[in-house]
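All protein chains but one are shown in place.
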Amino acid sequence: MNREGLINASVYLALPVLALAALALDEPFTITLATRAAILALAAVGLNLALGLGGLVSLGHAVFFGLGGYAMGILASHAQSYAPLYDGWFVVEGTKSMPVIWLVAVLSSALAALIIGLLSLRTSGVYFIMITLAFGQMFYYFSISWPAYGGEDGLSIYVRNSFPGLNTLDPIQFFALVFALLSLVLWGMGRIARAPFGLALSAARQNAARVETVGLEPFRLRLVAFVISGAVTGLAGALFADLNRFVSPTMFSWQMSGEFIVFVVLGGIGRLFGPVAGACLFVLLEHTLSGVSEFWLVYVGAILLLVVLFARGGLIGSLAGREVADD
Amino acid sequence: MRIRNMMALAVCMAAAATAGLADGHGGKIKVGMITTLSGGGAGLGIDVRDGFLLATKGSDVIETVIEDDQRKPDIAVGLADKLIQSEKVDVLTGIIWSNLAMAVVPSATAQGKFYLSPNAGPSALAGRGCSPNYFNVSWQNDAFSEAAGAYLSNEGVGKVFLMAPNYPAGQDMMAGFKRFFKGEVTDEVYTQLGQTDYAAEIAQIRASDADQVYFFLPGGMGISFMKQYAGSGVDKPVAGPAFSFDQGILGAIGEAALGVKNTAHWSKDLDVPGNADFVAAFQAEYGRLPSLYAAQGYDTGLLLLSAAAKAEVSDADAFRAALKEAEFQSVRGDFAFADNHHPIQTIYMREVVKEGDVVTNKMIGVAATDHTDVYGADCKM
Amino acid sequence: MTEPLLQIKGLHKSFGALRATDDVSLTLLPGEIHALIGPNGAGKSTLIAQVAGGLAPNAGQIVFDGVDVTAFGTAARARAGLGRTFQISALAMEFTVLQNAVLGALGASRSVWRFLKPVMRDAEMRAQAEAALDRVGLSDEAQKRTADLSHGQRRLLEVAVALTLAPKAFLMDEPMAGLGAEGSKRMTTFLDSLRADAPILLVEHDMDAVFALADRISVLVYGQIIATGTADEIRANPEVRSAYLGEEVSP
Partner (left out) sequence: MTTLLLIEQVLNGLQSGIMLFLMAAGLTLIFGVMGLINLAHGSLYMIGAFAAAAVAGATGSFALALMASLAAAAAAGAIVEVTVIRRLYDRDHLDQVLATFALILIFSEGTRWLFGSFPLYLDVPAAFAGPVTLPGGIQYPAYRLLIIAVGLAVAVGLFLLIARTRIGIQIRAGESDREMIGALGVDISRLYTIVFALGAALAGLAGALVGAIQSVQVGMGEPVLILAFVVIVIGGIGSIKGALIGALLVGLTDTLGGVLLPLAFGLFLDPATATSIGSSLASMAIYILMAVVLIYRPTGLYGVAT
């Protein structure tokens, strides 16, 4: 195993080790914290496909995160109140089943990513950053002012949704579920990066003309990457809402999109485990620094600035050095 | 940089060992306060915290852990989990905003914790979503607007122009006003949350037939609106709930706010026992005038002390009953809990005046006596 | 047999008042190297861009291998069998040399929509890529980062990537640019052998190479083709001499 592999393994194992240690010490909140880090990592892993591999600086990924969250919130609130979601020619009931919610979250965010991608990918550079931001703001303001599902107050779900065979209210079991999903997605992303699609997507980021010249369409590659990326972030949104048992428009806010980018860059852009390291580090900073000072965001700002200016590979990049070899 | 990163990673691995070691606290009450101390709206949270700490200062039964929610619901939920699971608190309090309260309160009370609201009273928690463990020490969201509607009707105001941001609290406020206002609502305008320019709305006000403006624009929105309204030359009288005219905000609006009527359950010149002492003590301790939020934080502290004097928090039923009795000298005067654990209290009308160099509020009358909210009927507990 | 592989008919392209391509018609026959020359600013780049698909003509038609490709984008033309190299190397610089070549093989295989199988372990594509690198003499550099290659090696890699596509025709934009005398000579020999694979439409400034390689030469001046013919015919053409050759090369 090379050096980066070693670092990846320790980053990957840090979360379950932490969670198990917390279980042994009876510190359920630390498990919750690890779950939070794992979910944010999942969202950032999704973004990393578009941002790291595809070079698409999306400042609108909160759209998918929020859609995933609202998929959970809307389905579960209808199940909670026994009011059907749609009662016309046929009846659609709400549900408290996680697999169904995940499916809806993934499909709806993929659909949104398809539409936003079709429109946004016509632009590039700063314009792409800004048009994705614009879509994020549209969803944000819409969710605040639309009264049906709580508006700015959001939706509260009293009991966490269920997964067959597990007690999801037990922190360690919910953590295990989240971590299993994160592992699955990481495995998938690792495969994608090395698959034909990943090679072509990465080439399209480095030189679009090259990709066209070998007969591939960068637009389609990017669109598919954007859709997969949005779907994964949407799944993370559903989990995040379930962790908090609550969903609100802040999940759509541009600061949320910004934070995802921060996770990716903090950990190491384009590296499989970069977003995991970044999210873990961010949650850790948030947890420790906010106890140190009321003005702890100053320190977060300073650390972020230093990483961007002086540690361009992020956490994993600084530890592992430059990426080499093709296989 | 590398060393720093490695250290960070090491800390990440070891965080389990260091997270909160305190546990088991005898006859004491451990209070977890989640409030907004950084970012936008931090002034409100700081006032609630300071008022609460002033009330509980010197008490050897109450131990308070304070956390900053940054006004973000997901952070607030995480902090609630932390306080309940890790700090093992008995009572939660501190949340300023309705949307954060909606995120935290239902699950906290479901886990058997007490929650005392020092601000924010979303209608859901007063009605169908009420809980035996949830006590609102401030107000139900609609209360000030309902009282204002009643007061303006009594004053003979016929036509009114309503304005609020387009979000649930704004819609609730306007609904509350209309519930008690007997005249005609000529216009009802919903602005964007966080809007900073009100030229368009002021033009609408100017063109409207209404002879009174009633608005709810909390925080910076109210400051912007009042300053712009004062410069517009429109002279229709303005009223609103106290949120846009508390001490912290008046300092920023200045004389542009003079003459505005606003409803509140408290004012620093309210002549009830203990209030003058509170104002003086707060000024001595923190060097500024207390706001409405400070008064609510203070009352929350007093309520908790009164219950602690009667019952152990470990005996939840006894402690709940002690809270419900609310035997403390509120700086608002008479204070009691209705069956849905929301306040029965008198709401006053205040007017913004200049006292020396300071722009501040003065009591001008009672808007509603022993006012309570309308949602209690839906509360089954 | 004499059916042209690439046929450009009456191509027009204007930028405002400037007629960059003015009624250009030319053909590329199987097995030939057809060189396009012209002084700076004659509109060669504009013409190449229209043939490759990056720029849409105002009028005219491009027929490739019996199909009207005028409305096709760059990628579609590449899939139709047009292998292009760039004047300034357009390679994925973070990739290894082999990865760049595999990218070409991937484009040719039409199997990009696979998400789980590692592409570098695909024996067939890898073999194609390695064969192409071998032909241009880059086998030893296969594991190097492309950014670390010399300028000349990058030019060769461009050709290798085009080779992996097994194109029906090559479109080469100044492959000799910046190669130096020794490099140009090697490239000339190599292109000469390439003609057996597919015909080449060659845009080139290096007149020695052009006259050594080209079966036919077309001369572009101010957006118009003023002459087409064999090397000898072009050398002898008085119009070409006055407009162009007189200035740059001595015959």
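To keep things simple, chains are lettered A, B and C as they appear, and every chain counts its residues starting from 1.
In this text, a contact is a pair of C-beta atoms (placed from the backbone, for glycine too) under 8 Å apart; a residue touches a chain by one contact, two chains touch by 3 or more.
Note that the structure is predicted; figures quoted are calculated from it, not measured.
Trainee: Which shown chains does the hidden chain touch?
Mentor: Within the full complex, the chain left out of view touches A, B.
Trainee: Can you say which of B:S59, B:S232 or B:Q329 touches the chain missing from this structure?
Mentor: B:S232
Trainee: Which candidate, A:Q80, A:S124, A:Q173 or A:T288, sits in contact with the chain we can't see?
Mentor: With A:Q80, A:S124, A:Q173 or A:T288 as choices, the missing chain is touched by A:S124.
Trainee: Using the document's definition of touch, tell me which of B:Q111, B:N154, B:T196 or B:Q283 contacts the absent chain.
Mentor: Of the candidates B:Q111, B:N154, B:T196 or B:Q283, B:T196 is in touch with the missing chain.
Trainee: For review purposes, identify every residue of chain B that touches the missing chain, sorted by number.
Mentor: Residues of chain B in touch with the missing chain: 38-40, 42-43, 46, 166, 188-194, 196-197, 199-201, 203-204, 206-207, 219-221, 223-224, 227-228, 230-234, 248-249, 251-256.
Trainee: In the full complex, which residues of chain A touch the absent chain?
Mentor: Considering the whole complex, chain A reaches the absent chain at 51, 57, 59, 119-120, 122-127, 129-131, 133-135, 137-138, 141-142, 144-147, 254, 258, 261-262, 265, 269, 295-298, 300-302, 304-305, 308-309, 312.
One rule holds in what follows: only the chains that are shown with their structure count from here on.
Trainee: CA centre of chain A versus CA centre of chain B: separation in Å?
Mentor: 34
Trainee: If you average the CA atoms of chain A and of chain C, how many Å lie between those two points?
Mentor: 43
Trainee: What is the distance in Å between the mean C-alpha positions of chain B and chain C?
Mentor: Distance between chain centres: 73 Å.
Trainee: Would you pick out the residues of chain C that each touch at least 2 other chains?
Mentor: Nothing qualifies.
Trainee: Under the definition above, what is the set of chain A residues touching chain C in their complex?
Mentor: Contact set of chain A toward chain C: 188, 191-192, 194-200, 202-203, 206-207, 209-217, 221, 224, 324-327.
Trainee: Which residues of chain B touch chain A in their complex?
Mentor: Chain B residues touching chain A: 1-2, 5-6, 8-9, 11-13, 15-17, 19-20, 37-39, 67-68, 72-74, 77-78, 81-82, 84-86, 98-99, 102-103, 106-107, 110, 122, 124, 129, 166-169, 171, 190, 192-193.
Trainee: Report the residues of chain A in contact with chain B in the complex, numbered from low to high.
Mentor: 10-11, 14, 17-18, 21-22, 25, 27-30, 32-33, 36, 141, 144-145, 147, 150-154, 156, 158-159, 171, 240, 243-246, 248, 250-251, 277, 280-281, 284-285, 287-288, 290, 294-297, 306-307, 310-311, 315, 318-319
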